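Only one structure is covered here, and it is reproduced in the block below.
Coming up: chain A.
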Amino acid sequence: MSLLTLENVHVFYGGIHALKGVSLSVDKGEIVTLIGANGAGKTTTLRSVCAQVPVREGRVFFDGREITRCPTHEVAAMGIGHVPEGRRIFARLTVRENLEIGAFAARDKDRVRARMEEVFGYFPRLKERLNQKAGTLSGGEQQMLAIGRALMSEPSLLLLDEPSMGLAPIVVEQIFEILGELNRRGMTLLLVEQNAFQALQLADRGYVIQNGEILLADAAQALINNEEVKEAYLA
Partner candidate 1 sequence: MNVLEVRGVGKQFGGLVALDKVDFDVRKGSITAVIGPNGAGKTTFFNLVTGVYRPDCGEILFDGRSVVGLRPDRVTALGLARTFQNIRLFADLSVVDNVLIAMHRRLTSGILDILLNRRKTRIEERRALGEVYGLLEYLGLEPWINEPAKNLPYGIQRRLEIARALATRPKLLLLDEPAAGMSPRETRELTDLIRRLRDDFDLTVLLIEHDMKLVMNISERIMVLDYGRAIAEGTPEEIRSHPKVIEAYLGHSAVS
Partner candidate 2 sequence: GGGGASPSSSGSGGGGGGSGGVIKIATQSPLSGGNATLGEAIKLGAQLAVEDRAEDFKKLGFTLQLVPYDDQADPKKGVANAQMIAADQDILGVVGHLNSGVAIPSSEVYEKYSIPMVSPSNTATQVTDRGLKTVNRICARDDFQGPAGAKFAVQQLGAKKIFVIQDKTAYGQGLADAFKDAAQKLGAEIVGYEGITVGEKDFNGVLNQAKAKNPDLIYFGGTYAEGGLIVKQARDKGLNMKFMGGDALDSSSMVEIAGPAIADTYYTSIAADVTKTDEGKKWAQRYEQKFGKKVESYSSYGYDSAMVLLKAIENAIQADGGKKPTREQVRDAVRAIQDYQGIVTKVGFDNKGDNKYAKVYVYQFEPGQYPGQQIAELAKD
């Protein structure tokens, strides 16, 4: 069953037509990846799901409900987590407070605590920096925090915008493992990655976006073997 569906979504930045009728869907339990060149509209697609950009035309559905006009915080509260491009951690809050904010909608304190431990399990570095202001973390540490923060809300769908950016190779590896692990535990993932090869290896299906339009949609393995994709997006 489809968890997230975009139907013919159009987005404009002022006069710039950034998305020109994007349609895609993510089924429950899937990992789907969206690949494309710089400026193709990957980030914009993710942002349109969370109502961070106004969708001028088209519709977005989540879990059978239309969310096109829902405000961001409601969309988030429905169970969509987002690791935004450029990390966007709260620089003047501590690492702990950042994580707590991630669980803003949660009521059960014990559960939040357990969840935090889980995040520390993934990123022990964060535990070491618990009371440091997030703004003074190194780039990679901030990225870990951004992912950890999104996990705090126990989302059923996680949108990831280049989660491996700025991370050490060993951590990138871990991240992909973690994503696989999360997926096995039932989380649905929509992943945007420059590291398209690794993303496709992890994913079930993939979309290729170019100039604001979906160019190709196929099983991940098929895309890896697609000559054009190989040529354009894989090393």
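In picking the candidates, the idea was that all candidates are chains of the complex that A comes from, given by their letters.
Everything below uses one rule, namely that a residue touches a chain if its C-beta (ideal position, glycine included) is under 8 Å from a C-beta of that chain, and two chains touch if they have at least 3 such contacts; residues count from 1.
Predicted model, so just to flag it, every value in this text is computed and none were measured.
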Chain A: touching candidate in this complex (1 or 2): 1
Candidate 1 contact footprint on chain A (complex, rising order): 13, 16, 35, 37-39, 43, 85-86, 125, 136-141, 143-144, 162, 165-173, 194-197, 232-235
